[in-house]
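Yeah, one chain of the complex is gone here, protein chain that is, but the others are all in their spots.
The letters A and B name the chains in turn, as written, and every chain counts its residues from 1.
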Amino acid sequence: MFGFIPKNNNFFEFFDRAANNILSGARVLEELLQNPGDAGEKSKIIKDIEHVGDTITHETMKTLNKTFVTPIDREDIHSLICALDDVMDAIDEVADKFYRYKFKTTSEAAQKMAAILLKCAEETVRAATGLEKMDATINHICIEINSLENEADRISNDAIAKLFENEKDPIELIKWKELYEHLEDAADGFEDVANIMEGILVKHA
Amino acid sequence: MFGFIPKNNNFFEFFDRAANNILSGARVLEELLQNPGDAGEKSKIIKDIEHVGDTITHETMKTLNKTFVTPIDREDIHSLICALDDVMDAIDEVADKFYRYKFKTTSEAAQKMAAILLKCAEETVRAATGLEKMDATINHICIEINSLENEADRISNDAIAKLFENEKDPIELIKWKELYEHLEDAADGFEDVANIMEGILVKHA
Partner (left out) sequence: MFGFIPKNNNFFEFFDRAANNILSGARVLEELLQNPGDAGEKSKIIKDIEHVGDTITHETMKTLNKTFVTPIDREDIHSLICALDDVMDAIDEVADKFYRYKFKTTSEAAQKMAAILLKCAEETVRAATGLEKMDATINHICIEINSLENEADRISNDAIAKLFENEKDPIELIKWKELYEHLEDAADGFEDVANIMEGILVKHA
């Protein structure tokens, strides 16, 4: 009889899967920026991971549309899954640009930023895990993600300032500047996810 | 006596008018990118359409402030009308840049993207029409807009990658890159509108 009542708690599973999927993508991106020679293959893997993310997003939406009682507000489920999807898109965008623009080398700054994105992804997985229990440590994770985003911002700003000083070929400057900006977009995306999780926690405090 | 009670259902009319206004703008933009010679005149027409959009937005806000019972949450009316306004602004931005930067020619990629924006506008009109009845087909329309946005993204990324390969004049490269990015912004705007509509539907499922 209760078979007709959809389980109302598997949304946290979707968040978990989306966060872990992002973590997979962030790992491959970090490798890609260590070994730019494999950019073609690695960017294809990241594209596949991004498609898995799309499937998770669509499944979440379909489940949401069939579920009567949700464990947290419907609109928050929607916002969070969209924000997680945006992060995955941003990671894919970095890999895609790196491959399409035919970067032959990488840079210390880009590698550092990829390492920060990986840390952000790990923290996001932790936060997603804590969300079901409305664990107050999420606040600390969010502060951590915020400070990682600030660090990414600093590295990107420094790297771009150096480009303006040293890079005499404007087209190369544009390419590298855009790479840093896309890496920064991904960091911003993690901050948005953190803000939404913080917002959900705030509602249930 | 009941004359004092404001009608509560004309917000859907505002959404409809805003969506149809965007459709008008998207049509002129498509023509502009077919015949760049008329850019001055066409961009002026789009600016006028954008001003009509502003009026619709302000009227919606004024009505919202005077209305006691709204058919959907007040904040969703606000978000949706703001998102529709943003799309119209983005279309105007493309036309304005095209005229101001004195593009002499157009490109196949820009034309394809304008055609996608036109399709997005048509789908948005359909979704706006379905919103009053909380029509479940809105979900399909949203998926369609999502896939149109992905297509726009692909075209834009390909076109920009080609610029980096072939365009030796950095200032020309910057101009064209920005044109594609603004076209892509408009496509993103349609996706935001779709997400908000999907979110409204989710609440009323």
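Definition applied: a residue touches a chain if its C-beta (ideal position, glycine included) is under 8 Å from a C-beta of that chain, and two chains touch if they have at least 3 such contacts.
Every value quoted in this text rests on a predicted model; they were computed, and no experiment measured them.
Residue-wise, the contact with the chain that is not shown comes from B:His78, picked out of B:Lys44, B:His78 or B:His140. From the options B:Leu64, B:Met134 or B:Ala161, the residue with contact to the unseen chain in the full assembly is B:Leu64. Those residues of chain A that touch the chain absent from the view are 136, 139, 143, 157-158, 160-161, 164-165, 168, 170, 173-174, 177, 195, 198-199, 201-203, 205. Contact between chain B and the absent chain runs through residues 58, 61, 64-65, 74-75, 77-79, 82, 96-97, 100-102, 170-171, 174-175.
In the analysis below, only the chains that are shown with their structure count from here on.
Centroids built from CA atoms put chain B at 26 Å from chain A.
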